[in-house]
Structure formats: C-alpha cells, structure tokens
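Every protein chain but one is kept in place in this view of the complex.
We call the chains A and B, going by the order they appear; numbering starts again at 1 in every chain.
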Amino acid sequence: MPELPLLEVTDLSVDYVLDQGSVRAVDDVSFTVDRGEFLGIVGESGCGKSTLLFAVAQLLSPPAVVAGGSVLFQGTNLVGLTDDQLSAVRWRDMSVVMQSAMNALNPVTSIGAQFKDAMRAHGKYSAGEITARSAEVLRMVGIDPVHLRSYPHQLSGGMRQRSMIAMALLFTPDLVIMDEPTSALDVVAQRSLMVQIKELQQTFGFAVIFVTHDMSLISHFSDRLMVMYAGQVDELGVTRQIFDKPLHPYTQGLLEAFPSIHGPRVPLKGIPGNPPSLASPPSGCRFHPRCPSAFDRCPAVTPDLYAVGGTLVRCLLHENGSPSR
Amino acid sequence: MRYALRRLGFFILTLWVAITLNFLLPRLMPGNPALAMMAKFHNQGVTPQTLHTLEILFGVNSHQSLIGQYFGYLHQIVTFNFGTSLDEYPASVTSVIGSAIWWTVGLVGITTVLAFILGTGLGIVSAWRRGGKLDSIVPPTFVITSAIPYFWVAMVLVLIFALTLHWFPSQGGYYVTTDTPGFNLTFFQDVVNHAFLPAFALLITTIGTWILTMRNTMITTLAEDYVRMARAKGLPSWRIMLDYAARNAILPNLTGFAMSLGFVVSGAILIEYVFNYPGVGYMLLQAVSGEDYPLMQGLFLLITVTVLFAILLADILTAILDPRTRAAR
Partner (left out) sequence: MAMPVSGVPTQTPAAPAPAGSGHHVLARIGHAVRSNHKATVGTVLLLIFILIALFPGVIAHDSPTQDAYAPNLGISTAHLLGTNHYGQDLFSQLVYGTRNVLIIAFVVGLATTGIAVLIGVAAAYLGGGWDGTLNVLTDVLLVIPLFPLLIIIAAYAHGGTTLVLIAAITLTSWSYTARQLRAQALTLRNRDFLAAARVRGERQLYIIMVEVIPTMTSLIVASFLTNALYAVLFASSLQFIGLGDPNTVSWGTTLYWAENNAALQTGEPLWAIAPGACIAVLGAAFALLNYAFDEIGNPALRPVRKPRSKRA
C-alpha cells in the first residue's frame, strides 16, 4: 500500500490584494512531497516561487493572501488555521530556512537565545536540555557550540546560514522548507553548504523543498524538480528525466543556458524577452511570447498540465500525452 | 568604548556652544540690552561684588578685550557663579532656580515617563493589529493632536475643568495662602490637585509623538524577515511582538525620544505659564518680562544641560541594548 504523501498541495493560488485590484502571483499550483524526498523548485525572479513557499508554510503577510486551494500536511489542511493552531506543527514537524540569515536572525539576541525561543515554544525543557540540544545541532553543521553566545553580526555569512539550518533541525522535523539559502553565498560556500544539507537529509531522513533560481546547482541534489513560470507550474517530474529530456520549451531554454563543461562547445543561448507582468499575463500560454516553438493555438488556448511518462508538462505540444503538432 | 567617548565629546561640545551663545548674545544684540539691565540693578542698590560678577557675565563697563571677558566668563560658569537675580534681589540665581526646579522636575519628569510608557505601548499594539479598529483611530487622532499648540490645550482644560466645572484649581502649585510646604499629607494632596491639569495637558500633547513614532517604526520592523522567522518557529504572539519586533523597533527611536525632550520642556514652559505653575518655565518667562538677564541665562543653561544629559543617557542605553553598536563603533 503506497504511503500517504507528507505534503499534498492542491490548486493553491495566492493573490496580492492591492488598491487597483488583485494580482495573482501563484496560480493553481499542485504538487506532492513524499517522506524523505528532495524537491527542487526553480524559476526566474518574480515567478512566484518564494510566494508559493510562504503560502505553503502559512507565512504570508498582507497584502498577500491565499486565494484558493489546500495544503495538506500529514493529512491536515493548513490553509485557514490560526497561528495558535499552526504552532502545533511549526518547527516540530515543519521548519523554514530563509535566504539571508543576516535578515532572518534577530540582530539583538544571541544565537543561543533564538534556539532557546524555538525550543521553549514547543515543550517544557530544562535549561540543560536546551543547551545540550542547541550545541548538538550546531555541531551537526560544523559550528563550534561556543558560538551560542555570539550575535548574528559576529558570524561570517556561511556560518550564519549554517546556524539557521541548525536551528531548523532542532526538532528533526519531517519537512524543511528552504528559500534560496545559498543565494547569498559565494560559489564555493554554496557547494559545501549544499553537500552538507544533502548529508543531513540522508542522515535524518527529512523531506526538503528547495527553492532556487540556480538550475545547475539543484540538479545534483534534488530527487524531483518543479519548474515555475509566471506563477504556474510548467514542468514537474523526476530530476534526472527532466535533465535528460526536458519537455517544456522553457525548461529546454533554461538548460541550454547552462552549457556543460564536458560536451562540445556550443554558442550560449538565452531566452529572449522578459518575464511577463502578473497583473496582465499573456493570453493562452503564458510563455508563448518568448517560446521558439510557439504555434497558432498557443495564444488562444490555456494549456493544462499533461502527463508524459512520469512528467507533468504545461505545453500544447504535449497535449495528447506525446509530442504533437 | 569609543562610542561612549564620542558621545561624551559631543555632549561637551554642545555644552560649550550653549555657554558661548549665552556669552555672545547679550553682547551682539543691538541696543546693548545689558546696559539697561545694569541701570536697573543700580536702582536697586547693589554691592560692588554683585556688580563685578554681573560685569563679567555681561561685559558692561569692561576694559578687557572680548577674549579676556570670555575667559572670565568661563571661570564664573565653572564655579557655578551665575550672578544675582534682578527680580528676586538679593537672592543668587542658583538659589532662585533651586526653589523652582523641583516643581518642574516633578511635573515634567512624571508626565514624560507616563507619556513614554503609554505612548510606546499604544504604538506597539496599534502597529501589531494593523487594519484593526485601534489602528484606524490612533494615527489620524494623534497626528492632529500633535499639531495643537500646548498652550491652547492648557487653556481649554483650564476653562472646562477649572473655571466651569471647578474640579481642579486653575493656578499655582499649591494654595499659597492656606498651605505651607512640608512633608504632610494635606500639602501632598494639595500639590497633586494643582499638578493634575498641567500634567494632563502635557501628557495629551506629548503622547502623540511617542505613539506615532513607535507605530511607524514597528510597521517597518514587522516586515522584516526575522519577524517572519519568529512566526515560522511558532512562537507565541506576545513574544514575537515584544522580543522580536518591539525590541528592534525601539532602538532607533531612543535617541530621538531623548531629543524630543527639548520639545517637552518647551511645552512645559508654556503650560506652566498658563497655569502660573511655579516651575522653571514660569520662572524663565517672568525673568524675560522683568529683563532679569542673569536669571534667564542661568535657566537657559540649566534646560540645555538637562536635555543634553537625557540624550547622553539615551545614547548609552542604545549601546547597551543594541549589540551592533558596541561592535561597530
């Protein structure tokens, strides 16, 4: 009997409610995450991936609101729950790692104090237990526990990010949501952090949703990959399959923008044009103005997600489950 | 440490500027106001020592150069010799100030502390519940109240609560005719009775700034990632509001609050005037109308020093509460 997915997002939509009207930043997004699975979410800036992440974690702030859909986490729908109700799952079962630790850590309290906060919010622990656990998670990410006394600004960028990850693991949750945690680091630090995250994941078995704009980085670490464009899911499937045979023209364009060091020398190809304004997206398929394979039906018909093998793709070329013209 | 030294340096510099202004102003003004004042003193019949002190302070009848006068003046200031008051002759300026200062300290001190606590509290809660009822009433109301002149509020209160309803007395610090100052209950009650309206006037006019400043800083702080992170950790609301938001929001405001003490003092001057409340502000205005320049100078220096101390205190407090200042400076 197949296990129930850990996280099941169905038709999730997020609107930004403004004076001039609402803008839909996330449009009918659905995906699942199984236990221990590593799901990568990639897309350009402004495609809605961070908004999606916050919507899943119920961390949206005005003027953003969940406009529809459900987020089933371990069977419970998180949408519409109050903060008090959510605190039952927060941090124990689902934790968050943000992009910039400098901004995500309270600048006026020590690291240790922030770890303590998180622990005390979810159970009665003695001071000794708290210190022991805090030191333990810091060691897991390779930081000397003496830094529990340090303030965020006293640590280096890499150390800050890792201490944020350590904090996320205080209760070894089932799901860790990460919003571009490596983007603020240099390339070398990025790689080492990714390796560490992967190791931790394999040791403790938690699931990860990892949002990034860096396709090449994520390809080596994620089990499944979701490509987002203009607030919609354009392709969703097993990472290896998507890399070997990208179906959506956008995904193809993204991969072509990262030529391989090993293969033949090919001219660099970008994707012409700019991401669309979400206030007035293009008609039909949202990618059609920039798509090299667009044809006459593309501006007229809005494509659904079609299944091709194990991959879902939002493109009229694959309408019948196989390439068509 | 360097930070503390820099602030101390600034404190001394400003003090020096204030003292020098005191020195220069009577000498620079057209019509040589000091001469007129000296004439009045002569009419009073002063001792030669008093005359000499005044000459040094104001530079009349002096054969010294400006620089020479200046150093003489500085010497006087440092030895706390501010001369003799004209109005209250032969009392020295220091003793006259001493009699009035406690009234103002009580009035301004207590009111400011109250206004600060209530104001920041309301500001924090108002920002926390954005879009709620409190937040829709608070900002417009206090924007308007903060533009209302202090003396007008005082006058309206006097009219309504003292003269019409007779709930409180309209003047003075205590009933001078019936009471004698002393540590007894009746005197104390009398003082509170007389202080209530002035304090209330000062409170409603100054609380607006605390509320609005705090609210706006809170709003900016609430948008920060670390507040979102605190929510993600499932911390209880009150802890997020206080430990994560308010603690960070208040930091940039501490020094600003201390600086607005200058405005509180100004308000106190006007309110004391309307209420004939025997504090330092009332005394300053009496000195002005009586052209009692020594007293005026002394009071100006006192007020400046007090405000400077408050700012120094706020700076130190910021350094204590914000670990980043200790490192950066």
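One rule holds in what follows: a residue touches a chain if its C-beta (ideal position, glycine included) is under 8 Å from a C-beta of that chain, and two chains touch if they have at least 3 such contacts.
In this text the structure is predicted, and so the values were computed from the model without any measurement.
Peer 1: Of the residues listed, B:Ile144, B:Val192 or B:Leu242, which one is in contact with the missing chain?
Peer 2: Counting the whole complex, the residue in contact with the absent chain is B:Ile144.
Peer 1: So which of B:Ala4, B:Leu134, B:Met155 or B:Leu313 would be touching the chain we can't see?
Peer 2: Checking the options B:Ala4, B:Leu134, B:Met155 or B:Leu313, the one contacting the hidden chain is B:Met155.
Peer 1: On chain B, what residues meet the omitted chain?
Peer 2: Residues of chain B in contact with the hidden chain: 10, 13-14, 17-18, 21-22, 25-26, 29-31, 33, 130-132, 135-136, 139-140, 142-144, 146-152, 155-156, 158-159, 163, 170, 205-206, 208-209, 212-213, 215-217, 219-220, 223, 252-253, 256, 259-260, 262-267, 269-270, 273-274, 284-285, 288-289, 291, 293, 296-297, 299-300, 303-304, 307-308, 311.
Please note the rule applied: only the chains that are shown with their structure count from here on.
Peer 1: Which whole number of Å gives the spacing of the CA centres of chain A and chain B?
Peer 2: 54
Peer 1: Please name which positions on chain A make contact with chain B in the complex.
Peer 2: Residue list for chain A touching chain B: 54, 57, 59, 61-62, 83, 86-92, 95-96, 98-100, 103-109, 117-118, 121-122, 151, 153-154.
Peer 1: Taking the touch rule as given, give the residues of chain B at its contact with chain A in the complex, in rising order.
Peer 2: 130-131, 222-226, 228-237, 239, 243-244, 247-248, 251, 321-324, 327
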